[in-house]
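Before any comments, here is the structure.
Here the complex is missing a single protein chain, while all its other protein chains stay put.
We call the chains A, B and C, going by the order they appear; numbering starts again at 1 in every chain.
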Amino acid sequence: MKIGFIGLGRMGTGMAAHLQGAGQDLTVFNRSAERVAPLTAQGAKAAQTLADLAHATVVFTMLADDRAVREVVLGPDGLLRQLAPGAVHVSCSTISVALSAELAQAHEAAAQDYVAAPVFGRPDAAAAGKLFLLAAGKPVVIGRLRPLFDAIGQRTFVVATQADKANLVKLSGNFLIAAVIESLGEAMALVEKGGIDRHQYLELLTSTLFDVPLYKNYGALIANRQFTPPGFGAPLGQKDIRLLLTAADSLQVPLPFASILRDRFLALAAQGGEPRDWSAIGAMAALDAGLAPTAHS
Amino acid sequence: MKIGFIGLGRMGTGMAAHLQGAGQDLTVFNRSAERVAPLTAQGAKAAQTLADLAHATVVFTMLADDRAVREVVLGPDGLLRQLAPGAVHVSCSTISVALSAELAQAHEAAAQDYVAAPVFGRPDAAAAGKLFLLAAGKPVVIGRLRPLFDAIGQRTFVVATQADKANLVKLSGNFLIAAVIESLGEAMALVEKGGIDRHQYLELLTSTLFDVPLYKNYGALIANRQFTPPGFGAPLGQKDIRLLLTAADSLQVPLPFASILRDRFLALAAQGGEPRDWSAIGAMAALDAGLAPTAHS
Amino acid sequence: MKIGFIGLGRMGTGMAAHLQGAGQDLTVFNRSAERVAPLTAQGAKAAQTLADLAHATVVFTMLADDRAVREVVLGPDGLLRQLAPGAVHVSCSTISVALSAELAQAHEAAAQDYVAAPVFGRPDAAAAGKLFLLAAGKPVVIGRLRPLFDAIGQRTFVVATQADKANLVKLSGNFLIAAVIESLGEAMALVEKGGIDRHQYLELLTSTLFDVPLYKNYGALIANRQFTPPGFGAPLGQKDIRLLLTAADSLQVPLPFASILRDRFLALAAQGGEPRDWSAIGAMAALDAGLAPTAHS
Partner (left out) sequence: MKIGFIGLGRMGTGMAAHLQGAGQDLTVFNRSAERVAPLTAQGAKAAQTLADLAHATVVFTMLADDRAVREVVLGPDGLLRQLAPGAVHVSCSTISVALSAELAQAHEAAAQDYVAAPVFGRPDAAAAGKLFLLAAGKPVVIGRLRPLFDAIGQRTFVVATQADKANLVKLSGNFLIAAVIESLGEAMALVEKGGIDRHQYLELLTSTLFDVPLYKNYGALIANRQFTPPGFGAPLGQKDIRLLLTAADSLQVPLPFASILRDRFLALAAQGGEPRDWSAIGAMAALDAGLAPTAHS
């Protein structure tokens, strides 16, 4: 198969490298060219424009947000116009449920296939080929993509035949992670103000009921107040809670925890926190409680 | 050592059995006598009144709430009056930070020792000797208690020298668990209304980022709407969130997630949910969203 | 001046009638024709298409939501294309801050003027010419519109020269009203469950600190559980809180009360409440508390 890959950010670079490593005929495209060189050094071809992906059978997109995906796919001379009938667009970006539904419709109208395949995992997991993929689309198309998914991730979950459901599941997963961050932030603020060392406290938690990397990793970031450089930036986390709440609005589902997370991200941004990791919302309960957020207090 | 044990509920029975199994000279006391027989059958003695514990070196209490502990310890002819100087009261109940501080003071005034040692774990862990203990008190006293703690649990964390800090940590742990229940409840309500099967969704979550018994067990209770018989009753969970918020009030720590949990437990109780497991709050997001909570929908 | 008026709903009908009554040369347009007759009976002309408004100097729009305004103004053959350079579009609808900004830009590009003039008041106030107008736009243009505003309302507040600020103020006003509804709902649920008659309670409140129509009128709707027919429908209230939160998101302002209102409207809609007045969220605290919402309990 001729494979195209659009979006060589920290996630996309790892994913594309694993496709290349699996012996695929890979052509990559990125807005800024310097991200392309490491992949061409491994044998991938470089597309100068989206038109260079016109002969691809399968094109992955891994972009930052709705705006970027909309421009690349639906814009003039966008992917939708380049792809041949029968080609597949695999959208791995964390985008809105509504845009994913719109893409599905647009590709169907163009006699192309569309699969949503957002992922769980941070850049280190992408680099290691250890992502989890949440795929939704026509079963026969997903069946054909299996070898590619296996190259990228450690496991693929087929969520539904309707593509946008994968995006809903992905957003709900990021909500669950953000809820872990906030709850750890609140618990740590409480015990710290009660005189307990927060590092010792985290060790206790993650040696007992919360013995899982998610709590260990985010707990350490919060306990260490180590929010830069960001692994996953606050604006991205904020965007995902926004998309979650928009989806919940459409589906008429009140989500009180998600509303609190929304306000945390807004306050963080309003107070200058946008350059930080999204786990920085985990320090806000301490701030509210009058605890100064020093690096190693 | 002569050991006393007061409170043979579902937790206390398992804990006392392990102390007995470890070869201690154990005398047990329970308000209702039928819970005593299994332990006397294993060789423990039965106290008829608290006065029968007067010669004990160490007395454990594992009772339901502040009211019960206050009555047993501080009431007329209570434990405080029975114990000899130098004896130790080990309080394992999940009680308020304020009562724990009051007990510490009362025992000190009576030349007795006091250690708070609340536990993480449900009745099956108590029966298996697999609890985690969170101990706080004088280090030398805790040192002497080590063999007893090792009989009861798989690991003991020494939290602080000031006893009530162990109670604060315990309450914060139950808060974190309740936050897991609520966040799972919200996420499941959302994806279910979006057309995803909640059992399949839980399988996805717990195979990936949330691969830990806490999420698996509570997630299954919520997905199955299986809230009776209660493993840990809703009124107990509600009590713990109430005690957490009271401690947070004293320490001046705003806890927005905890406030939401408070309202969930109030609504659950107001709508007849008190006979259920505390994980029943995990079905309330679905109720709010207009999803009928049927057994296997 | 030749005046056009688009949107003869319950609000627009009253407003247009007052313009006609003030001796203006009025042409009205409405999607469904039966709303037009009462105004033509008073002397107004009826436009068959938007093109019939091409010669108007000033055109008011009073439409349900962003979608309607976007279609009427920015759609093919929409108002933007019909109006002559120098004509003024006065937008009275409660629309998003973002759409208002977009309209300002579009009209400016067409050498037309744009004034946002959303109103406070329900249909009875519109019929009585007692609305309050919140106007924003170029001072000289607002100056020319004064006689028209005076015909429609009892007072006009000039909020800013940037039009979309009037929409922000309008949305904040509806938020404040919704907060009154929710707080009355909570207080009534509490005292009612405490054994106090809610009608007697409302009489007490509105005879003392809350002696103002807003509390009297909404309080009566809540106390009487009288939510149909709707004076201002729940979906409109929900829309306004949604627009408020979107504006707050752009401005980075966390609004915890608004988030709660959002969830109330979602729960109301999810449970079938869309045909009710927006004050129906004032009965939800009672529902949560297990009080059956009967008509005169």
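Heads up, the rule we're going with is that a contact is a pair of C-beta atoms (placed from the backbone, for glycine too) under 8 Å apart; a residue touches a chain by one contact, two chains touch by 3 or more.
Predicted model, so just to flag it, every value in this text is computed and none were measured.
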Omitted-chain contact residue, chosen from B:Ile3, B:Ile177, B:Leu255 or B:Leu291: B:Leu255
Full-complex contact with the absent chain, from C:Phe120, C:Phe149 or C:Phe265: C:Phe120
Touching the absent chain when the full complex is considered, from C:Thr40, C:Thr57 or C:Ser183: C:Ser183
Interface with the unshown chain - residue positions in subunit C: 97, 120, 132, 134, 155, 157, 159-160, 162, 165, 168-169, 172-173, 175-177, 179-180, 182-184, 186-187, 189-191, 193-196, 200-201, 204-205, 207-212, 214, 244, 247-248, 251-258, 260, 285, 288-290
Interface with the undisplayed chain - residues on subunit A: 256, 263, 266-267, 270-272, 288-290
Residues from subunit B at the interface with the omitted partner, ascending: 242, 248-249, 252-256, 259-260, 262-264, 266-267, 269-270
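One rule holds in what follows: only the chains that are shown with their structure count from here on.
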Core chain by centroid distance, with centroids computed from Cα atoms only: A
Euclidean distance of C-alpha centroids - subunit A vs subunit B, Å: 38
Euclidean distance of C-alpha centroids - subunit A vs subunit C, Å: 39
Centre distance in Å when subunit B and subunit C are each reduced to the mean of their C-alpha atoms: 52
Junction residues of subunit C - those touching two or more other chains: 256, 263, 266-267, 270
